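Only a single protein chain was left out; the remaining protein chains are all shown in position.
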Amino acid sequence: MSSPSKALPAWIDVGVIPLINILLAFFVSGIVILIIGEDPIEAVKIVVYGAFGNDYNIGYTLHYTTNFIFTGLAVAVAFHASLFNIGGEGQAYIGGLGVGLLCLALDQYVPFWIILPLAIAASGLFGAAWAYVPAYLQAYRGSHIVITTIMFNFIAFSLMNYILVNVLIEPGQMSPESRDFLTSAQMPTMQEAVGWFGIEIEKSPLNLSILLALFSCTFVWLFIWHTRWGYAIRMFGFNENAANYSGINTQRLVVGTMCLSGVLAGFVGINEIMGNHNRVMLDFVAGAGFTGIAVALMGRNHPVGIIIASLLFGTLYQGGAELSFEIPTIQGEMVKAIQGLVILFCGALAYMSRPTIERIFTAIVESNGTAKEQTNG
Amino acid sequence: EDIKPAVVFDMGGKFDKSFNEGVYNGVEKFSKETGIKYREFEVTNPSQREQAIRKMAQRGADPIVGVGFAQGPAIEKVAKEYPDIRFTIIDSVVDLPNVQSIEFKEHEGSFLVGVLATMASKSKKVGFIGGMDIPLIRKFACGFAQGAKYANSSAEVFSNMTGTTPSAWNDPSKGSELAKSQFDKGADVIFAAAGGTGIGVYQAAKDEGKYAIGVDSNQNHLQPGTMLTSMTKGVDVAAYNAFKSAMDGTWKPGKHALGLAENGVDWALDDNNKSLITDAMKAKVKEAREGIIAGSISVHDYKTDNSCPAL
Amino acid sequence: MFLLLLSTLDSTLRVSAPLVLCAMAGIFSERSGIIDISLEGKLLAAAFAAAAVAAVSGSAFVGLGAAIVTSVLMALLHGFACITHRGNQVVSGLAINILASGLTVTLGGAWFHKGGQTPTLSGDARFSPISLPGSDFLAEIPFLGTIYVELISGHNLLVYIAFLAVPITWWVLYKTRFGLRLRAVGENPQAVDTAGISVTFLRYRSVIIAGILCGIAGAYLSTGQNAAFGKEMSAGQGYIALAAMIFGKWKPVPGLLACMLFGFLDAMAVRLQGVALPGIGEIPVQFMQALPYVLTVILLAGFIGKAIAPKAIGRPYVKER
């Protein structure tokens, strides 16, 4: 993104401007809704109710949010090393494959509390593996990571497709899906979890993975800003020469960072495969990897920002589903369009509004300044 | 009994001019006749199925019709959670007390269009293009091949599948490429059981001046003149009945297999293709039909042993 | 056998036509220093516009016009973000792709109430095959005649345009003033600026050309190769074209060959289905699908010659640091 030309106070750069961008995106979305002859206000009502109307809807919203936190963090971590990881989609997909294979292999034999850590490891490992190759090629052969990660998304789709159709498909089953996991390989849903404390809520795909997501946020925050490794990553991201000068092994750093990114993306597998579908299936990532980019951009690559942005997109996804449910003329794809607009305004056009704001801001400051002088005089 | 019916269309959407569209016509007919509105939803990615069906159940919809085998697992899950809501699944079997499973004897219908195909073919080479490569579609192919060979034992049958994932239901370009490749091999009649992908096949046939055979709904009108016929599957009737019977209280759970005898499957004859169907063809297909119903002709069902002697 | 080969090549032409157009579009954009992963989005949007307008107007050419306009508008959006506002070019491209895949279905659904599809086109609303002059009597000539009739002739207008686009691109890039400046601005925009040429205007023209080419490609998808628009119709072909362009090292002719290679793989995949090759056995379709991407990655890894991108690619032009 183009760098700010002049220094504005932080709260404007990380607060006001993103807010304005997001509002712009929604404004345009509203126009689209008008064009297709529906009432945007009504739509907003439906979206909000659909996302937060009752514990069931909230469950779905938070379930999506969980995915976006994972993929958002994945993109952000890479961004800090100025690496653009567009491969979140593929890494999440393969991460899910890892979880699936593990669960299918072990669920008959061992209890949940053994499977869980292994599954988390598997998802991370597979995700990292899928990020490793592009990372390696970037670090040691100088191939452009944006292109390679795009390519690896497609390769991931073909691979998963092959494995499901030829290996995992349940005999006699029509659709290329694995058998369902036994309960020993199912992540407790939030319903069960709060049930242990005697609280009643509707069953929804929301599951304990969200705790892993929140943990990941804390981890990333500490890792990037409070460890020597994070320091090195940021230094490399800002200025590669400086990193070399400081004796950092930049090649290993690139590979390492991307692998961490892949691990985080892979965790989507835990939330969807182990927490929601309880079987390996096609296309379960459903664009979360790409949404992660929007999330990271909006969240300014900071865990707190990412949580907020993820919540927003979770709302859009769930509310959007409800929207197409209530108003059939509004297709589910409308959400995609909105997402595109958000990425456009918060990413590519992030600094469009900046000059204007700058002018307004300086104007205000000056007027205050003169005001003071007058009082002094 | 006033009911709140609902239908969940599968990927490809209610306007795939084929399977989903058939269901759509059925439920439309119902609500026109009875004035009862129904809830509907089109899933656009696999993870939506369960959510959509469950949402219908929560909204107190009843009965809920799930379109397509792919919704089997989802229906099974949700039906367990809502034991007193009635579900109807088309093209798949879910063994639950509150689920009505409707399957069709596609092999019988395919047999008939196979007969017609060979008789219409000059080269005695006919082709089959399936959507997603699954047992159900092989069942079509197998029936078609048997019919083709029944009409002329020396007939040659090419068979292709569009893909291995749901996207194979909606890939016209691939469809037309497959069709062209079969035409190049000498086929001059192609039966497409491929949902939206079929559109490409029929188009290719039109462009090359060859014949194509539609599926599920009567698709003769899509390319009048080059659509030899369509293997109609009574999905519209099935969906219609699901709602109607629920309204009349005659809805029954369990497994229903609809074949020629039950008018579940058939071949389509209308103004668009009557000029293409000679009396000889009519006679032959009539003979076959009666044979099958009477049992004197037994059509092998691929799914019984996942194999097809005729292919 | 010979006929089978012909038919395979024939379908190679059909399949690679849109790839070629998009690859050339990519070359124009990226040679001027603007990364263009929004080929996919432009392709999809154009396909929709073409089919929708053709369906309404009944004329394929009006549809083509609409496709070009739409695609150019998206290109301008890309330019506005990347050139005027110096936004991140990858992010902008990504946004456009997602936007396109969302908007086409949304608008289509509201417009035709067919869940995002457009009505099936027929007659003048489509670009139908044209048999080149002399096909009939040339058909008599054994070898070449057959090739002419089976392979060269009998495609629709847009296919010929696609393959004409290659020499034209080459000529523009290497034989015209505009081309010289375009290549220069992709390598060193400051040199262009100090030579008294507006970097901005130059780059805008480049992305607009890219838009036009993608527009034609889109029209081909929905009104030439097929007879309607269906959701996600472009199905990643924009990315394949991107891969092909890189595979062709940002040069027109190698780019063309890469597209043909990828198209050929596709055509083979269709014909090899279920055929067990001696020694290898049956090749999984998924493998064939992945091959273009794998090949491109291998190329990028520098194992089959290095692909060197234009120097200034991806970097917004800023005078003041």
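Each chain gets a letter, A, B and C, in the order it is written, and its residues are counted from 1.
The rule is simple: contacts are C-beta pairs under 8 Å (C-beta built on N, C-alpha and C of every residue); 3 or more make two chains touch, one makes a residue touch a chain.
Note that contacts and distances are computed from a predicted model.
S.K.: So which of "Cytochrome C biogenesis protein CcmA", "NADH-quinone oxidoreductase subunit J", "Heme ABC transporter ATP-binding protein" or "Sarcosine oxidase subunit gamma" is the UniProt name of the chain that got left out?
M.R.: "Heme ABC transporter ATP-binding protein"
S.K.: Check the whole complex and report which displayed chains the hidden chain contacts.
M.R.: Listed by label, the shown chains it touches are A, C.
S.K.: If I consider the whole complex, including the chain that's not displayed, which of C:24, C:37 or C:184 touches that chain?
M.R.: Once the missing chain is taken into account, the touching residue is C:184.
S.K.: Among the options A:183, A:244 or A:362, which residue touches the chain absent from this view?
M.R.: The single option touching the absent chain is A:244.
S.K.: Using the document's definition of touch, tell me which of A:78, A:164, A:232 or A:323 contacts the absent chain.
M.R.: A:232
S.K.: For chain C, which residues reach the chain that was dropped from this view?
M.R.: Residues of chain C in contact with the hidden chain: 174-181, 183-184, 187-188, 190-198, 311, 319-321.
S.K.: Suppose we count only contacts with the excluded chain; which residues of chain A make the list?
M.R.: That gives, for chain A, the contact residues 5-7, 222, 226-228, 231-232, 234-235, 238-239, 241-242, 244-249.
Going forward, only the chains that are shown with their structure count from here on.
S.K.: So what shape is it, when you link every pair of chains that touch: line, ring, star, complete or other?
M.R.: Drawn as a graph, the chains make a fully connected set, so complete.
S.K.: So which chain is the furthest away from chain C, centre to centre on CA atoms?
M.R.: B
S.K.: Measuring centre to centre with CA averages, how many angstrom lie between chain B and chain C?
M.R.: Chain B and chain C have C-alpha centres separated by 35 Å.
S.K.: Of all the residues in chain A, which ones touch at least 2 other chains?
M.R.: Only 161, 165, 331, 333 qualify.
S.K.: Residues of chain C that touch two or more other chains: which are they?
M.R.: Each of 115-116, 231, 286 in chain C touches at least two other chains.
S.K.: Once bound in the complex, which stretches of chain B touch chain C?
M.R.: Contact set of chain B toward chain C: 13-15, 42, 159-161, 163-164, 167, 170-174, 176-178, 180-181, 184-185, 196, 199-200, 203, 207, 222.
S.K.: Name, in rising order, each residue of chain A that touches chain C in their complex.
M.R.: Going through chain A, the ones touching chain C are 1-2, 5, 32, 35-37, 84, 86, 133-134, 137, 141-144, 146-148, 150-152, 154-155, 158-159, 161-162, 165-166, 290, 293, 297, 329-331, 333-341, 343-344, 347-352.
S.K.: Residues of chain B touching chain A in their complex?
M.R.: Checking each residue of chain B against chain A gives 40-42, 44-48, 51-52, 55, 58, 69-70, 72-73, 81, 92, 133-136, 164-166.
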